[in-house]
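Dumping the structure here so I can ask a few things about it.
Left out: one protein chain. Kept in place: all the others.
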Amino acid sequence: MPSKYRNFRNNVPWLILFLEAVFIVLFFFSTGDASSSSISYPVFQDVNHMVIFGFGFFLTFLKRYGFSSTGFNLLIIVLGVQCSVLIEGLLAFLLQSENEDGLKRITKATVSMTAVAISTGAVLGKTNPMQLILMTVVEIMFFRMSRWINNMFLQVPDNISLMHVHLFGAYFSLAVSSRFSEPSPSSKKNASTSKSDLFSMLGTLFLWVFWPSFNSVLVVDNKTKAICNTYFALAVSAVTAFMLSVLTTKDGKFRMTHIHSAVLAGGITVTYTAHSIEYPWIAMILGLLSSVIAVLGSYCLERCLTPALKIHDTSGVHFTFGLPAVLGALAHVVLLVIRDWTNSPRLGYLVMIRIGAFCLTISVALVAGFITGLILNLKLFKTIPVSKYFEDQFYWEFPHLAVGF
Amino acid sequence: MPSKYRNFRNNVPWLILFLEAVFIVLFFFSTGDASSSSISYPVFQDVNHMVIFGFGFFLTFLKRYGFSSTGFNLLIIVLGVQCSVLIEGLLAFLLQSENEDGLKRITKATVSMTAVAISTGAVLGKTNPMQLILMTVVEIMFFRMSRWINNMFLQVPDNISLMHVHLFGAYFSLAVSSRFSEPSPSSKKNASTSKSDLFSMLGTLFLWVFWPSFNSVLVVDNKTKAICNTYFALAVSAVTAFMLSVLTTKDGKFRMTHIHSAVLAGGITVTYTAHSIEYPWIAMILGLLSSVIAVLGSYCLERCLTPALKIHDTSGVHFTFGLPAVLGALAHVVLLVIRDWTNSPRLGYLVMIRIGAFCLTISVALVAGFITGLILNLKLFKTIPVSKYFEDQFYWEFPHLAVGF
Partner (left out) sequence: MPSKYRNFRNNVPWLILFLEAVFIVLFFFSTGDASSSSISYPVFQDVNHMVIFGFGFFLTFLKRYGFSSTGFNLLIIVLGVQCSVLIEGLLAFLLQSENEDGLKRITKATVSMTAVAISTGAVLGKTNPMQLILMTVVEIMFFRMSRWINNMFLQVPDNISLMHVHLFGAYFSLAVSSRFSEPSPSSKKNASTSKSDLFSMLGTLFLWVFWPSFNSVLVVDNKTKAICNTYFALAVSAVTAFMLSVLTTKDGKFRMTHIHSAVLAGGITVTYTAHSIEYPWIAMILGLLSSVIAVLGSYCLERCLTPALKIHDTSGVHFTFGLPAVLGALAHVVLLVIRDWTNSPRLGYLVMIRIGAFCLTISVALVAGFITGLILNLKLFKTIPVSKYFEDQFYWEFPHLAVGF
């Protein structure tokens, strides 16, 4: 173990330094106007708050992993945002497209980073910081590539393809996670305490309150409609989460993990459609279905899929973000069909394009995740032993150890 | 106890499902324009944050009731907002009045829900979720009725009558709470730990910071004045809370419950008058008086009223919200008299109307609360035994039980 530590120390800081130096050099050559912005600052602030604070505390449910959950989340988000802003600038330069203003670039980069924040959830406690950093950089690149393909070949507008972020983040991380060993089922560290669950509830409520900002941040017209629809979808999925939790647990009690995942499902499901849904009741039904899929998904996946595929998903990313996002994609297509049923000869073509875009995102995510998972498990990256999973003390100084957690 | 549980499981989810289905069907028939809004989104966000996050954590002071405090708060707020939006739509249809836009409706509904969030405090730990949900629906209806009477017969404008929300919430819940058994005085669960008090402080500071948004959300003119006056009233009541806490405790120390309740008193007292107070010093004096009434109220009520009337008020709703709101009502009338002393022949009439409006709100709250309390204690609703009061484990799965709280 001492040699492990020495290696950890030998690698992580130099990797961070190398990345940061590269970023600063590239920023030196990048241009960008920061004098004004088309994004309102309070809305950027909301999204920034969600990603840094909301996701940071959303992931603190493990009893011995609070420092790493909040700390590493901050580290990879700020690295990823810089990386994402640079890639965007490079693409704008290569494609000779219009340059966006500084705040808008940061906002879009922050929205992209949701994918990484989600992915962290599936491998939470099983990766060391070096693996997390590499995963972040690779994921951001693949996500940009997937968006670029969507944009070039399927004419998906940039703002829509950015909203595939939940879908990409969830399936990328499932594929990555399939390459990591499962924790031993008897591990006592892979559990929560009531205090850690309360911290996680704090993060969840934060995300819940700010979700309408997330879904409306890049919407130009119909901003208010996007806000109202997201609110109603979230409201109904919160209500449904409580209902289903009682029905699916053994002695009819509420289960905290159901609440954590299912209350957000509605917001994720209406991501693609919030600005175009005409009536609140449609958003409400989507919220209800998303919560159903999240709670039943958690029930089924834990029983069937996970043992079969041997994919261990620490924070339930598959049913919290993956399935609701798939439902949202379906809803997007169905609503398009209903709206344009009579008056569009190109309906079939449009439907094919949309379905193609979603399938493409999922495929790129799965393939990229699988490759990333293989790379991260190279000996070079000092995979941590299963016995050290979910353990803050492996990474952080604990002078207060004697005091107890 | 097993049969109790089975009953709990048999009822709660179906009640939630029934309500949610009714809401979705009614939303199908309701109309509402969501394309733009007269409410600024950041201000709605603040109020939403207060109700979901602020009140959720404000109520986490009980040592074994953190999950229920934050979780059930979310559940009843989202149910109540939907219910309130529908009632508003129904009334607009029946009275042929102008239809408000979507975001404004949600904002007003969220403001109304403060009444329910306050009421939860008085019966915290003593009601099961089914009773809470019923109380929410009934309270929202009675509060709308009280506002409608105020509006029809006493010409109180809608925005003012909505601000009676603290008054209504406090006295409604006191009346409800008079129908519930008191916890046994030796109960160790009806207490806080330092960690739970810190979580509650977190909620309190959130509410404190956002209170100016609450008091100015529906103000059209003089928004900035409302903000400044609320800020000064809150500041002085926070200062006074610390002063009085030292003077009223036995060995001259600060008591956390005093701070929790009295720092907010100033904001509640100026609710009716924040936009019309000319000079900050008036707001400051009101803040001082409100804090005095809150701390002395807590001192007297615990000694005299509670034992006499046998009303157990878990989070001190009476002195935290009730008494400061009554003081605010008095201040509203006094300031009116001072301002219009010379130049209004109708002064007497106006004063009578205002006093009438406040008395009406309190009377409706007390009567409605008493009736609701009687209904909630019907055998049908499986009142929980006194020994199970203040206990998360009665409602939530605790796989982490062995780890300790």
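Every chain is named by a letter (A and B) in the order it is written, and numbering of its residues begins at 1.
Keep this in mind: contacts are C-beta pairs under 8 Å (C-beta built on N, C-alpha and C of every residue); 3 or more make two chains touch, one makes a residue touch a chain.
Computed from a predicted model, the values in this text were never measured in an experiment.
Trainee: Taking the full complex into account, find the residue in B:88, B:197 or B:397 that is in contact with the omitted chain.
Mentor: If we include the chain that is not displayed, B:197 is the one touching it.
Trainee: Can you work out which residue in B:247, B:304, B:359 or B:380 touches the chain that's missing from view?
Mentor: Looking across B:247, B:304, B:359 or B:380, the contact with the absent chain belongs to B:247.
Trainee: Touching the hidden chain in the complete assembly: which of B:99, B:222, B:306 or B:377 does that?
Mentor: Among B:99, B:222, B:306 or B:377, only B:222 touches the chain that is not shown.
Trainee: Mind listing the chain A residues that contact the chain we can't see here?
Mentor: The missing chain touches chain A at positions 5-6, 8-9, 12-13, 16-17, 19-20, 23-24, 27-28, 32, 34-37, 41-42, 45, 48-49, 52-53, 56-57, 60, 66-67, 70-71, 74-75, 78-79, 81-82, 101-103, 106, 129, 195, 199, 202, 392, 395-400, 403-405.
Trainee: Can you list, in ascending order, the chain B residues touching the missing chain?
Mentor: So the residues of chain B touching the missing chain come out as 42-43, 46, 63, 191-195, 197-198, 201-202, 205-206, 208-210, 212-213, 222-225, 227-229, 231-232, 234-236, 238-240, 242-244, 246-247, 249, 251-256, 259, 263, 279-281, 284-285, 288.
Assume only the chains that are shown with their structure count from here on.
Trainee: Express in whole angstrom the distance between the two chain centres, defined as the mean CA positions of chain A and chain B.
Mentor: Their C-alpha centroids are separated by 35 Å.
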